[in-house]
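Only one protein chain is missing from this complex, and each of the others stays in its spot.
Chain IDs A and B follow the sequence of writing; residue 1 opens each chain.
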Amino acid sequence: MAEEKRLMKGNEAMGEAAVRAGCDAYFGYPITPQNELTAYMAKHMLDKKRTFIQAESEVAAINMVFGAGATGARVMTSSSSPGVSLKQEGISYACGADVPCVVINVSRSGPGLGGISPAQGDYFQSTRGGGHGDYYHIVLAPKSVQEAADLTYEAFDLADQWRMPAMVLADGMIGQMMEGVSFKPPKDPATRIAKPWAVGTSSNRPVNHVDSTHLDPDEFEAVNRARFERYAEMKKVLPRYEEHDIDDAELVLVAYGTSARVSYGAVQMARKLGIKAGLFRPITLWPFPEKRMGELADAGKKFLAVEMSMGQMVEDVRLYTHGKSEVFFYGRCGGNIPTEEAVLAEIQKILKK
Amino acid sequence: MTEKTFMAGFGGQGVISMGQLWVYCAMKEGLEVTFFPFYGAEKRGGIARAGVIVSTEEIASPLVTSPDSAIVMNMDSLPLCENILKKDGVMLVNSSLVKVEPERKDIRVVKIPCNEIAEKLGDVKFANMVMLGALSQVTGAVKLDKLEPILKTFFSESKHRFIPKNLEAMEAGAKAAS
Partner (left out) sequence: MELTYGHPKSLLPIQTKYCPGCGHGVIHRLITEVIDEMGVQDHSIILNPVGCSIWASLYFDFDSVQVPHGRTPAGATGVKRMKPDHLVICYQGDGDLAAIGTAEIVHAANRGEKFTTIFVNNAIYGMTGGQMAPTTLVGQKATTAPYGRDPIGAGMGYPIRVCEMLETLGGSKYLARGAVNNAANTRKTKQYIRKAFEAQMRGEGFTMVEILSQCPTNWGMEPVESVEWVESDMIPFYKLGEIKDELAGSANAVKEAGK
């Protein structure tokens, strides 16, 4: 039976979910608007005699994650946009050395120091391999406190399963707001998958090197190609999405996270006016649910991407509708959140209703 | 049923606690809830605001842009609340501190002298609980019948002795609004 619902901030709920997923070590550095998450981990990891370190910087934190992850432990770090930029070097190394870990980005407005209000300007950075080199990693986008907890809980398994960082891309709204949340029971450590590649695990095997160094081009190309075969497999089985009122929709709104909540409200308002709008919400931003996007394009739908940015995910909507569909965009940025009314007005403008 | 409420006042008036208790009670009454505080870079003073939604349905946008009800705890908050309140919405005004009449005629205004009622109970700090009771009475969205056990988990043990006064303040607010 599920536990009783608790009222929690998104930041704290992600922390509790990580603890329950069996996070062995957390390394972080303070940054708004995710500070409650670091504080939650400090209290609860130390209470459970697990490892918590407030690192000297985001750069140090992600490399502590790398080192702990290299031993096969379940590890996590969290930050917000500027801090995640600093972590990109380490994320590239983790991808290059196939080290699983969980990275939470409670994103805020940018570029630069920007503001501390919610934004979705980190889509490119998250989904295109924000550091150097040829790589991708899992990106999960929760829309609520409950989903932020559920996806964080699951991210540890996905990271282990696919041997890569799994990022939970929340935003300041998801992190700061309180909603009801019920948690799954703590994961049984016995269910963890074996990590025969990890260091410091056993004496009865050849030595293990957890590294991303390859100075022989042919050998390195083979390693990268093997990794991309894994990506291809992930694209088949991992994409996840939610749909509302899609079947008869003339215009499909595409949005993730907080802007998907706003878009859902706008779709409901449109339906009350007899306007055929629907919502497509990617839950995995990488791998993007591209196959379904293509099917909707084939069905002759128009699309409206709604984002808290100047337009980033909209490029994937254009990409995966293969030029078959009209794709519109509505966005707010700088820490502004689109309103249901404004999105409804955009729907009406496009459909001339 | 969906009730969207915007709450505004200054730091120290308990606006954030009021919002959290409102959604906490609603959650225990089986409703879907969202609470979103205004958060700034500075930690103290200035404005305290929160948008709260309670609903029998899944909540769409967590942002309260066009509230069904607004709580105005101080003078500074009046223009903002008046500006965004929905047509036919209800405005609950802390008349102890807000001495000006709203200009809009398409809204319902309920005046509660929160500070005075609270002071009569012994401490102006109960003003937020007075308003919470009034909000429940006026909107009927949340019954607040589970407030007592919630306060026991909301407050640390050392503050449990204030629970009876808090409940009294809530009831006084409800009575003042009826």
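Going forward, a contact is a pair of C-beta atoms (placed from the backbone, for glycine too) under 8 Å apart; a residue touches a chain by one contact, two chains touch by 3 or more.
Quick caveat: nothing in here was measured; it's all calculated off a predicted structure.
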item: Chains on display which the left-out chain touches in the complete complex; value: A
item: Hidden partner chain, touching residue among A:161, A:208, A:224 or A:336; value: A:208
item: Option touching the unshown chain, where A:93, A:153 or A:280 are the choices; value: A:93
item: Among A:7, A:21, A:53 or A:174, residue touching the chain not depicted; value: A:53
item: Subunit A, residues in touch with the chain not shown (by the definition above); value: 24-25, 27, 51, 53, 55-57, 59-61, 63-73, 75, 89-90, 93, 97, 199-200, 203, 207-213
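Here, only the chains that are shown with their structure count from here on.
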item: Distance from subunit B to subunit A - Cα centre to Cα centre, in angstrom; value: 34
item: Touching residues (chain side subunit B, partner subunit A) in the complex; value: 20, 23-24, 27, 32-37, 39-41, 59-63, 65-66
item: For the subunit A and subunit B complex, residues of the former touching the latter; value: 5, 7, 32-33, 116, 172-173, 176-180, 258, 261-262, 264-266, 268, 337, 339-341
